[in-house]
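Yeah, one chain of the complex is gone here, protein chain that is, but the others are all in their spots.
The chains carry the letters A, B and C, assigned in the order they are written, with residues numbered from 1 in each.
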Amino acid sequence: MKRKFEHPAPSEREQLTGPRYWRSLDEAAATPGFRAQLEREFPEGADTLDGVDRRHFMKIMAASFALGGVGVAGCRRPEKFILPYGKSVEGVVPGLPSYYATAMPVRKWAVPLLAETHQGRPTKLEGNPTYEAHGGSASLAAQASILELYDPERATAHTKAGAPITREQVDQLLASIAQNHAATQGAGLAFLAEESSSPTRRRLVAALRAKFPRSVWAEYEPVADEAPVAAAQAAFGAAVRPIYHFAKAKRIVSIDADFLQGEAGSLAHARGFSAGRRVTKKGDPMNRLYAVESGLTLTGSMADHRLRLATSHMLSFAARLAAATMQGVLEELSKHTVGADIASPWINECANDLLAHKGQALVVAGAHLPAEVHAVVHGINAAIGAIGQTVEFVPAETTPGVSTISALATAIKGGAVKTLVVLGGNPAYNAPADLDWANLQKAVPEVVRVGYYVDETSAANTPATTQILRAHYLESWGDARTQDGTVVPVQPMILPLFGGLTDLEILARLAGDRNTDPYALVAATITGLAGAGANTEKTMARFLHDGLLARSAPRPVTVRFNFGGVKQLLGSPKPAVQLSAGNLEVRFVADHRVDDGRYANNGWLQECPDPITKISWDNAILISPRLARDLGVKHSGSMIQVARAEEAEFTMGKENAPVFELTVGNRKVRGPVHIQPGLANYTVIVPLGYGRTVTGNVGKGAGFNAYLARASDGLHTATGATLTATGERRLLANTQEHWSMEGRDIIREANFEGANSYQENPAYVNTIGMESHAPSNIGKVGEKMTPQERATLIPRGNSLYSTPKFDGHHQWGMSIDLNTCIGCNACVVACQAENNIPIVGKEQVLRGREMHWIRIDRYYSDGTIDDRAMADLFGGEKSGNRDLPEEPQISLQPMTCVHCELAPCETVCPVNATVHDDEGLNTMAYNRCIGTRYCANNCPYKVRRFNFFDWNQRKLDELYLGQLAEFGTPELVKMAKNPEVTVRMRGVMEKCTYCVQRVQNGKIQHKVKMAREGKPGDVKVPDGTIKVACEQTCPVGAITFGDILDPNSAVSKAKAREQDYAVLGYLNIRPRTTYSGKLRNPNPKMPDYKALPHSRTEYDRKNVPQVHGHGGHDHPAPGATKKGGH
Amino acid sequence: MGHAPEHTSAAPAILAEVKPAHLPRATLVENDRSFSWITEKICGIIEGKTPTWWWVCFILACFVASFTVAGITYLVITGVGVWGHANPVNWAWDIVNFVFWIGIGHAGTLISAILCLLRQKWRTSINRAAEAMTIFAVVCAAIFPVFHVGRVWYAWYLFPIPNSNVIWQNFRSPLEWDVFAVSTYGTVSVLFWYVGLLPDLAVLRDRFFVAGNKVRSFLYGLFALGWRGSNRHWSNYEMAYIILAGISTPLVLSVHTIVSFDFAVSLLPGWHTTIFPPYFVAGAIFSGFGMVLTLMLPLRAIYGLQDLITQYHIDCMCKITLATGTIVGYAYGMEFFIAWYGANPYEGFAFINRAFGHYAWAYWIMIGCNVITPQFFWFKKIRENTSLVWILSIFVNVGMWFERFVIIVTSLARDFLPSSWGYYSPSIVEIFTFFGTFGVFSVLFLLFIRFLPVMPMAELKAVTPQADVHGGHGHAEPKH
Amino acid sequence: MSKLFPKSANTLPFQIVVYLVVLAGIATAGVTYYMTPKYTRVGYAPVQPVPFSHAKHVQEVGLDCRYCHSNVDKSGHSNIPTAQTCMNCHSVVKANSPLLAPVRESAEKGTPVPWVWIHTTPDYAYFNHAAHVNRGVSCVECHGKVNEMDVVSHTKPLSMAFCIECHRDPAARLRDPKDVFNLNSPRLADQGADGAKKAAGFVHDWKVMPPQSCSGCHR
Partner (left out) sequence: MAVQPYGLIATFKTAPDLYHAAEQVRDAGYRHWDCITPFPVHGLDKAMGLKRSIVPRISLAGGITGFITGMTMIWWTGQIDYPLIVGGKPLFSPMFAFPVSYELTILFTAFATIGGMLLLNGLPRHYHPVLKYDHIVRGMDDTFFIVIEARDPRFNVANTKALLEKIGGASVTELEP
């Protein structure tokens, strides 16, 4: 098939294809604009540092973007082109990824990251292991932020009054602002900025304030994630902030604090907490967590003792606890406990437990709580000897003379503001409703808005607004501090795709700084921080290589607690509000996924279900079962209640939630109501960040905007609210319809100590489930084998069939520790990013077609399940199956393909599209799959996912148009794909592959290395070199993957634990992923002590006849009497 | 059969005394109709000019059939997503309809094959139509498994064709067994049917030639393969026919057994049951006879075939329906017993959930139609009231559809992990697609009754008294 | 009816059968040709923007494969040399030959030379060069005797069957690691009497166990 070659000019060829971005075009390098851009971004000169080297490389990289478009020629295959670099690039090997350190700034802290780039295209973010506090883990938001970089709906141009303007005009504008206000020392010049921990920004702001002393610098964050310094100021007389060491804490009391997920430094906290939580062998200690909450947070879900209490009563609680732990404060504090009735035994026993662990206990209070509570908590920590042990204090960095948004608002009202610079944020959307910011902003003659998206704020008063494109952090030079104050670099992985600017550049320009190159700005700061006489080049090289500046964290200071200050702060006592259905308390919380709304247009986050409610693409007004009963929110169950009643009404499998109107003061919002077990009876939880009006198609129309009900006087909590039914309904995309484990042996739990506890029988998991009273699946022969032999010989047990051997060099396996998993969802999105998993949109999630390869199952249990499914036939309304738990215990379980050795899915595939390989992987050949979906039916874990539509090629709102819909993926979205993983088409099945691409590449790299070192026979990959995506990002190290042929590998050790078990093991499918049973560590002295975990009680009621009189005669488990129960 | 040779050598005179009417079995062709009457009657249907009602039905049927065509086209250009499927219910109406239609098909083969083996002569009047029904039902059934796959253009992966990927099929998969079972079933049914048609095609060939319609005569002739009623042919022919009947019987049993394996071989509670094969086969016969009644009774009325499809036939079919219906009922009960006796909580829940869970409505419809309805056939009064029989037969069809729905959907909707429990509801597309298949079936059936003899003339003649060489001429002059 | 069917009609069935057989034969042949390895793009030899002759560079100049394809033993991709690499010599040799214009342009502007892609696998199949060339699989096994080609052409089918063939019996095709880039070298197995033994030894010592199930190539 020879054919005449006519050299198609790339540009022409590209014109034919749809929307594209010049960064991704090979010919772009030639365009003068691009050259100019390069010159501006990267002045010639320091070409030796690796950072700069890479810029140099990126310059050529731009010219090498992938292969040319698809030519028309070719009878069977299209003619494709290979476009090599023009100039060789140091350190870049096409086909091998490169890793660079950077960091994602979040408010006053940052997540240090490693970015994986393929020929200059960042595709995956992972935690930077150099930063011990995080140990290489990354948060949900950090994992998902890569998608934001490639969001086709991000702002793509600087605009004035909506019309695009050039970079030159932007520069002129900034210069003019600087000039115009120079004379008046900045009077009439005002800034509204996001919080930031960037030392460089700090430096620039100082310079700016020095230049414009009369300007206003206000900072605003809609939600708080750090303890107020005022409290420390009162308690210690010093501006300090706490640094917690959860690893050292054996007893923890959380007062409405979600330190595992919601608050600053949560990654470090989770890591520390899990260290104290993990129990690998008998004799290991285990920490105990007391949680006092109004809502149900992830932290609360991990609690051993949980007290449901309205947020507005937290001060009373803190006071009571303080009174029980501190000396001579009783009469003073008892004044502040009026009105709230809290069971004394609970507090006293809790206090005793703390005092019994002096120096090993810790009390934390939620960032949203008033300074009074924090002050008291500081006192308690002092009393229980926590200070200096489990909590240390470092000087808090406070920007001098920083103003608030309310103050700024007054200034604007007074007409004092001529020019307003809004640095990031989105005040028009999330400012307190009483400020009416959108209109306020209109009153300002000149507004310069720096933003990443075109949003509500940029939409307000367009004529006077200049929207300056803000660069994504993966496009920017910058720096930040982690929660413990360590300085980390923010370095670009790719040139600004649309020529955005960083805050630093803008501030520098306004400050009239001559050198506005952000790299130079950062370099200057870092060299400064590194101390006198530091060599800039060397410092930066090290800084960028390590991804952090060693020893840059502030040293802890010693503090002395002084009750007097606290007393002053507390002032005159106010009795706690009495709450009722007519006087509700509202908690405004940052959403688990979209935070305060900043990530609203991120599809991965939107589709990721909330870890507790399991609702995706929406927020809901969460109410307690008690309040639901008062409001008459009911829903029909099944004919007779064969299973526990659903927590919501499901029509056609879709949660059909009633819409209620929430009235706070004189403000009203409407939102769907979702019943949430475990809430304080009369507290209503309202997640913020939804109901965006101006943003991309992803964020628009998702949820309702709770900011509209939020005023300055009640930013976090408000009382006196009411809920009234509207009669409307809204469908919620709930990914988990059923909340109860139905007394099944799926998650096996035991108490840490006491009767039937882990201490008594570390192998308690084997006393639960069908296996416990049935002959062993692997037979006597198998029982005698070592785990290694079992993994290769696959004993047939009592089966008729003999099973083939697995003769691979490795045998892969995984172990998941249910005891440490906190359900943060980071693994879900990490997997999505690594494996090119598409999002499907609300409409499809409603139908149950979400594609996540790993999901986190959340079960509630309260021990009151019916022992007989038919109870209603006799028990009628009395059936425990009819009501929802008010005090649930939560059990979380990450569930993904467990790679069964005797995989049921394989047996039924007619075309051999899913088979086993010799290393125990349950493989999936997409190109062989014809999509009978039989495998998915036969999978007992229901972890297989089917491409019902062409998710990747069609717009989510045009799925049903079929061929009529526009075909193809936007260039920008393509750039986010992992080149090592096939992008699946419509009609094929997919599922977790144990990150086969990482396994294979790991093996190959090792073989290549060994072959070069002359040890070609050594083909075994050392343990730990291959990490799967979910394992890699898990903050609590709950997931372990590796070679189970090697008895010393981490995974073999994990599987060797006595509490290791296989979910549904009785099916004899022999999953390669096994779980470590969950432990609870309740205090026997506590009033709410339970001798058995609820889920275990439910299991016994269902399966062990002797537990109740009449014996579950639906399905008695005979052996259970002997071994099943106790 | 027949008499011993030494009798035959005896003088006809003696035989003249014998009256076949005295034979203690019901006459299958009543009123002593003659051979030519049968020929006239049956060929008449084809030769007479097309009745208006036929055109009306035909056009209507085509319209209905177009729903399937449209539904399938939309499905293929868009994706399986247009159906209501989702995790955890990855099979629903598609497989329900497949099993439903296959089940219906089985009666046809059974009637003609098993009854033929058992020398049940009453089959002769219905077997042709029954076989046709089988074939058309299989056509309708085949639509679903073929188009329910995600990438139908790769469906050829299901057949062992050598290709550049050197990869073969997984013969452990019941679905692969299905491929062979259903295609074999289709092929053998068609052959069986065609062999039966041979002599009658010859008749039509000749009659149309005499009538001067060369074209149709040629067409019928082409397929008659030059049949000339030679007795040397008849002897091979009869032998072949009996053998085909012989193999069709185990075939039909195996086909539905294998269909039931699709479920029995899996490990899902509610599917993983050893009782399935017999239970499915019984169900198939049950639904099949239901459908035969549904189709034959109107046909009988329209064409006035009361003399050929006698009350005796209807009676037999009602009794079989009653028997199989009761077997099915027993299976339902047994499932519950085993679920309880097996003491597997997952299994136990699956069945209680079936009866009282979210899909209870479907379950009780099933019980009502499949267990209660046939019990009416205990009463002769009801068996004799054709219109009532017809209505009941429709209930049977509905009930059997729901049986498959209950088995497939309820088991999938709530299986092992409560976290993945769900609820399935069909989309308008699959409802229309299913609805359309009745059109497809009707179109084919209408064409059949218009262009092919609805009853095997040769066989009918063979069972008339005067066909008996030892007393046939005892009937002096059969009236015309 | 025989008045309808002439005597000749009796041969009709036989004829039909014959025709069917012939037809089926043709169809099968076509399908086989289209679906079996033989018909991939064997023989595909497009004209390249620069008429680069491997024969000249390898046989006359004596370059090693890795001079240009410098990452073939490090990375999964075997890289096409950058214009800069070409210019190492061609800034002196044939410094201003019109044929080399695209290379010179590329070298100074940074715009790539659009070489036409010849040897390729489908997007869902992941072939890794490093894994092969470092473990005794020579270039020639998949690319043919490129060292003798003036115009590179596609000589092996590179279909799944082709890959599997070798993965099932690596011993028959392995070379001594130092011969991997010498396209004229003999396979171990072909080296006389003890060749087979050598090959077997290699497979054993190097623990050569090429994957034969999906995960090897499909991800």
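One rule holds for everything that comes next: a residue touches a chain if its C-beta (ideal position, glycine included) is under 8 Å from a C-beta of that chain, and two chains touch if they have at least 3 such contacts.
The structure presented is a predicted model; accordingly, all values stated were derived computationally and were not measured.
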Legend entry - Contact set of the excluded chain (shown chains only): A, B, C
Legend entry - Residue of A:N666, A:S802 or A:N1048 touching the missing chain in the full complex: A:S802
Inset, instruction - Using the definition of touch stated at the top, determine which of A:G565, A:P904 or A:P1093 touches the missing chain. - result: A:P904
Inset, instruction - In the full complex, which bits of chain A touch the chain not displayed? Write them out. - result: 794, 800-804, 806, 901-909, 912, 915-918, 1070
Inset, instruction - Write the list of chain C residues that the hidden chain touches. - result: 1-3, 5-10, 12-13, 164, 212-213
Legend entry - Residues from chain B at the interface with the omitted partner, ascending: 1-3, 5, 8-9, 12, 15, 34-36, 39, 160, 166-172, 174, 176-177, 180-181, 184, 187-188, 191-192, 195, 199, 202-203, 206-207, 209-210, 221-222, 225-240, 243-244, 247, 250-251, 254, 258, 261, 457-459, 461-462, 466-473
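By our rule, only the chains that are shown with their structure count from here on.
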Legend entry - Euclidean distance of C-alpha centroids - chain A vs chain B, Å: 58
Inset, instruction - Between chain A and chain C, tell me the centre distance in angstrom, where each centre is the average of that chain's C-alpha atoms. - result: 46
Legend entry - Per-residue multi-chain contacts in chain B, two or more chains: 165, 167
Inset, instruction - Quick one: which bits of chain C touch chain A in the complex? Just the residue numbers, please. - result: 41, 43-49, 71, 73-77, 79-85, 102, 106-107, 109-117, 120, 122-126, 128, 130-131, 134-135, 177, 205-207, 209, 211-216, 218-219
Inset, instruction - Please give the residue numbers of chain A that touch chain C in the complex, ascending. - result: 1-5, 7-8, 10, 26-27, 29-30, 59-60, 63-64, 67-68, 76-77, 79-88, 93-96, 807-809, 915-919, 921, 923-928, 980-983, 993, 996-997, 999-1001, 1004-1005, 1007-1008, 1011-1012, 1016-1017, 1019
Legend entry - Residues of chain B that touch chain A when the two form their complex: 74, 77-82, 84-88, 90-91, 148-152, 154-155, 157-158, 165, 167-170, 172-176, 179, 262, 265-268, 339-340, 342-349, 352-353, 356-358, 360, 412, 414-425
